[in-house]
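Omission of a single protein chain aside, the complex is shown with its protein chains in their original locations.
What follows is subunit A.
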């Protein structure tokens, strides 16, 4: 009896320790990021960082304007969501509601393989195949645009969106769907009037997590978006090169002298990214709880 009690307690404390380590690591990471980021503002005003429209880190005097980078990230992410949400949602509905089980069992793992492909492979594909296509089809000066990045990111966000919305749609109780069918609605009416609305909380959370994935992506974006740090217009900016926050860090991290303003500016960008993804996760959780389907 005592032995069993000890075993229980042992497992319990092991799990607690793992959880605690994760929390502490996240906390330290946060402090580390913010501490180095805040040091920028000793020499460079916060207001300039947030409102300056130029990013010229090696010029004299230096310009560390977050705006073009933030808007670059935003436009690429919005583009990716516009592209991947309808597609992902359609795929999720098909897999969970329409496909016969054999096909569904084949499709689901396939979408998960998409998630496992390294991002540099997506980037290379984008650079060699998609960039020339975008340039020729749209007659642009270059194919390295926000649109190219959006399409690649959209493809990369698809597995997240499909698998989470598919879970949400499958979790809608059968009784509700059967009730709808019994009232005489067709299969299609049931899907878009009953099943999808009932799964909306899960679907919204899937979209938010997809956004989080798209904002944090670095490698692919760096390879296909051209990395010009200019303020993009919307939607015209979709067809121009943009630079995202993550790509800026990856491009410039190597060269900065440690402890310089430029170094701290990259950490400040990192902090902004951290805060952004943090907020998105909070919203995702809130939506999930707020619109939970209660019976």
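Everything below uses one rule, namely that a residue touches a chain if its C-beta (ideal position, glycine included) is under 8 Å from a C-beta of that chain, and two chains touch if they have at least 3 such contacts; residues count from 1.
Following the convention adopted for this analysis, contacts and distances are computed from a predicted model.
Colleague: Of the candidate names "RsmB/NOP family class I SAM-dependent RNA methyltransferase", "GTPase SAR1", "PstS family phosphate ABC transporter substrate-binding protein" or "2-oxoglutarate synthase", which one corresponds to the UniProt protein name of the undepicted chain?
Modeller: The record names the chain that does not appear here as "PstS family phosphate ABC transporter substrate-binding protein".
Colleague: Among A:37, A:159, A:202 or A:226, which residue is in contact with the omitted chain in the full complex?
Modeller: The single option touching the absent chain is A:226.
Colleague: One chain isn't shown here. Among A:79, A:149 or A:241, which residue touches it?
Modeller: Checking the options A:79, A:149 or A:241, the one contacting the hidden chain is A:241.
Colleague: Sort through A:15, A:90 or A:128 and give me the one touching the missing partner chain.
Modeller: With A:15, A:90 or A:128 as choices, the missing chain is touched by A:128.
Colleague: Out of A:52, A:167 or A:252, which is the one that touches the chain we can't see?
Modeller: Of all options in A:52, A:167 or A:252, contact with the hidden chain holds for A:252.
Colleague: Could you please point out the subunit A residues that touch the chain left off the display?
Modeller: 54-59, 127-128, 131-132, 135, 141-144, 222-223, 226-230, 240-241, 243, 250-258
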